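Structure incoming, see below.
All protein chains but one are shown at their positions in the complex.
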Amino acid sequence: MKNAAIIGGTGYGAIELIRLLHSHKHIQLKKIISNSQHGEQISSIYPHLTSFIEEPMEKLEIKSLEKEVDIVFFATPAGISKKLIPQLEQSSLQCIDLSGDLRITSQDQYLEWYGAEAAPQETIDNAVYGLPEIYKEEIKNAKIISNPGCFPTSSLLGLIPAIQHKVIENSPIIIDGKTGISGAGRTPSAMTHFSEVNDNVKAYKVGKHQHIPEIDQYLSGIANESVTSTFTPHLIPMTRGLICTMYGQLKMTISTEEIIDLYKSFYQSEPFVRIRNKGEFPATKDMNGSNYCDIGLHVDERTNQLIIISAIDNLVKGAAGQAIQNVNLMNGWDEEHGLNNVPVYP
Amino acid sequence: MKNAAIIGGTGYGAIELIRLLHSHKHIQLKKIISNSQHGEQISSIYPHLTSFIEEPMEKLEIKSLEKEVDIVFFATPAGISKKLIPQLEQSSLQCIDLSGDLRITSQDQYLEWYGAEAAPQETIDNAVYGLPEIYKEEIKNAKIISNPGCFPTSSLLGLIPAIQHKVIENSPIIIDGKTGISGAGRTPSAMTHFSEVNDNVKAYKVGKHQHIPEIDQYLSGIANESVTSTFTPHLIPMTRGLICTMYGQLKMTISTEEIIDLYKSFYQSEPFVRIRNKGEFPATKDMNGSNYCDIGLHVDERTNQLIIISAIDNLVKGAAGQAIQNVNLMNGWDEEHGLNNVPVYP
Amino acid sequence: MKNAAIIGGTGYGAIELIRLLHSHKHIQLKKIISNSQHGEQISSIYPHLTSFIEEPMEKLEIKSLEKEVDIVFFATPAGISKKLIPQLEQSSLQCIDLSGDLRITSQDQYLEWYGAEAAPQETIDNAVYGLPEIYKEEIKNAKIISNPGCFPTSSLLGLIPAIQHKVIENSPIIIDGKTGISGAGRTPSAMTHFSEVNDNVKAYKVGKHQHIPEIDQYLSGIANESVTSTFTPHLIPMTRGLICTMYGQLKMTISTEEIIDLYKSFYQSEPFVRIRNKGEFPATKDMNGSNYCDIGLHVDERTNQLIIISAIDNLVKGAAGQAIQNVNLMNGWDEEHGLNNVPVYP
Partner (left out) sequence: MKNAAIIGGTGYGAIELIRLLHSHKHIQLKKIISNSQHGEQISSIYPHLTSFIEEPMEKLEIKSLEKEVDIVFFATPAGISKKLIPQLEQSSLQCIDLSGDLRITSQDQYLEWYGAEAAPQETIDNAVYGLPEIYKEEIKNAKIISNPGCFPTSSLLGLIPAIQHKVIENSPIIIDGKTGISGAGRTPSAMTHFSEVNDNVKAYKVGKHQHIPEIDQYLSGIANESVTSTFTPHLIPMTRGLICTMYGQLKMTISTEEIIDLYKSFYQSEPFVRIRNKGEFPATKDMNGSNYCDIGLHVDERTNQLIIISAIDNLVKGAAGQAIQNVNLMNGWDEEHGLNNVPVYP
């Protein structure tokens, strides 16, 4: 049994961690840390947690953290963990960073896309990218995890088999992303105001989303050469769920059946990736509340394009669930522990 | 470990039972029975179940059922269980009827409100109404459970403390119900067609809903005199969730604080009822995917009315979750077993 | 042809006025006034107005207003018009106040429910309550209109025939209100954050909503004695639309057919009230984008209650459409002018 703390206790990422940790047998959630609302009970903000958590949220006391817990989840907005994790690197704590602070290996790129100074290069280098289906061995030995972004999780799981097996060209790669509004977090804004987004679809951050360098960095690593993808995210009038529809130029003649076989074989040991059969494509709700990533595939023979459709729950496989999957691996527990619930449908 | 079968395998009630039973340690789901789609895999209809259930659905073989399972859930539309349960009454099977077939004790009333012949009177009399917060002892000894309707669950839990303690008059009692569309089931119709119900609210079955006699029957039992309530259900553009706003004429001078204390004390041993503090009222999403019923209370001193707001997830506490809560009690298991998950929020 | 200005140009009320005035032949919209965003083009905030309005928004110059326009719409939050209208009372301007500032005739009541000082008593007394179906003659002669609130519009139109004809008791009167989120305006908040309100229903301001004294004031006027109603508003996950389900104790034996006839006769000259036939009840979408108020009626013989269901588009009949209906009457134009469009369905 290990003890855990969540820093950034009032965002949706933290709330989802609380939900999932409640049924995790090896982790006890010891502390919910919120500098803005410490002293308050979390159920006063989130009444659905009534009867689950009685202790008030706490202020961060970084020096005593190591004595009290073993695992720290950073469910913080960009810019926080890059300051805190360097202070904890010498400790024995396992740090899981759900923010984007440690995902971009080049400090210059981070500055360019995030518009702020990067974390120390050493901290960045010590962090392992927590996409278990691809970097499982590294994760098992990691102490700091940089938990992937929601769009990168969906698109990398969808693209990597095709890139690695050189089924598609490295360029152009089109990623058309669609996400539920919870991906924008809990801070009210015009962009998340119900009357503005309900019954509405809109592209946003066209050509500028900070998940672009993250996707390209890992695709390039797999391809062993520079890959640049075109990524356009869209806001969808739903709370949870994220789907990427991806288009790649085929390098070879391959049938839909063959590409499905290739993906099934690529992910055959992975409990959270489900490859759909021919003619079947995932809907975001099929993963609702669960850690699955479902992938559908189609070879468009008319245009020689491979269409890859990859869907997740942005708050689970795209955030809190993947964080727990990483912790399970880091601690030698069953990778599926606490995560094998049936999706909530409808 | 007991074995269970679900009859009526492709409706939303069955799907929710499958989800909840997956994390139930004492029950193994042995059979999903669907006469219309036997032979098919349920994941071909519900892809979210991919990797969870491999066996095809089966045809009902009522004679051999007793040999294969211990518990039978009837997640069937009205009119089925009233024919099947009488054939199983002599068996050792525990039968949980999620339909309305056994809820109305008077055969004449059933005929009037359901427009069809009732079940045999003996079967009706043998069935226990599965509202555990009120009828716990009877449930523990029951073999046939008539699982309450979704609106009756919400409204009875909200009204019974006030009726029993004679805080409000028995008439008029106004119940204004609002339900998500999943309550209408999975059969497509104009009433559940997305473009017709999205961004729309509509009252339906005004004065004619078959939950009216169910509510009145149990309120009358508690009051020891005939209670007739006015109930108007509304369709709300959401998938899950049900909320009843109820209005009763106060018989005494009582403050909001005092009525809250009375309810907290009434439900103090009940794990699934959460009484809100003064000025706080439940939202349906606070229960999403969970078995809780949250109740908020307000004394309107200007008009001498008690306002009671009671919310549930219609598919969990209003159907499958309550069914499992009943099974837990019937078998001497922890009442909360398999049901103590955190609501899925947001 | 008259010229008009809108003060408070960036809220949803203003936007709806702009839409409706665009097809009004007798009014030219001369100025959109916004103190917070003057100088900006309104299409930079509301791109749907691109190609419709080129002139930038202006700062309020109250002294020159009379020279430039004939009609002023106050689409301002509470607290603004009560200061501005007294400065314009001596002018020839027609003032239509869409806010609640002039609706409560008692200054003490305004203070109690709005938590702020009321407008000068003289200004309040000069304002006519702009519910045309009830106060048409007064409106024709008015210079200052206090445009009704959205809930009061729906509930007064639903209740007044029954109260006036003494069909129901004056107490208890239950009004269960349900509104789309646009009623909460355009300022982002937790209460209007998509992920919080989507797929969710919640009661709010229970026993405290500022529309309560407005409803009671006009019901009391009709009844010629004090009427206090119990009103509970609910937030519904839809953008537009508002529906009140109302319950009153019958004072006489009357059939559903007879009450429908009474309502049809009461509103027979009113172009914007449509009484539904027996067994039919309005859905909010039936009025979408239009100025209609549809009313359905049911006598619940079991409980001796009259159920009245009254639905409007909260931004049209509940705000901007009714404002224009009032202006039409004040100027001797056809009451329906600019408002007889077919609802946008689905």
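Structural remarks
Chains: A, B and C, in written order; residue numbering restarts at 1 for each.
Rule of thumb we're sticking to: a residue touches a chain if its C-beta (ideal position, glycine included) is under 8 Å from a C-beta of that chain, and two chains touch if they have at least 3 such contacts.
Bear in mind the structure is a predicted one, so any value in this text is a computation, not a measurement.
Set against the missing chain, the residues B:R186, B:K251 or B:R302 yield one that touches it, B:R186. From the options A:Q249, A:N277 or A:N331, the residue with contact to the chain not on display is A:Q249.
In the complete complex, the hidden chain is touched by one of C:I6, C:I33 or C:L49, namely C:L49. Subunit B meets the missing chain through residues 12, 180-182, 186, 188-190, 192-199, 237-239. Summarising the interface, subunit A meets the missing chain with residues 171-172, 174, 176, 178, 180, 195-196, 198-204, 206-207, 212, 228-230, 232, 234, 236-241, 243, 245, 247, 249, 281-285, 288, 296, 298, 300, 302-305, 307, 309, 311, 346. Seen across the whole complex, the unshown chain contacts subunit C at 12, 15, 18-19, 22-23, 46-52, 182, 198-199, 239-240, 271, 274, 276, 280, 282-283, 285-290, 292, 294, 341-346.
Keep this in mind: only the chains that are shown with their structure count from here on.
By C-beta contact pairs, the most connected chain pair is B-C. Centre-to-centre separation of subunit A and subunit C, using mean CA positions: 46 Å. One simple way to say how far apart two chains are is to compare their mean CA positions; for subunit A and subunit B this gives 36 Å.
Mean C-alpha positions place subunit B and subunit C at a centre distance of 38 Å.
For subunit A, residues touching at least two other chains, in rising order: 12, 182, 198-199, 239.
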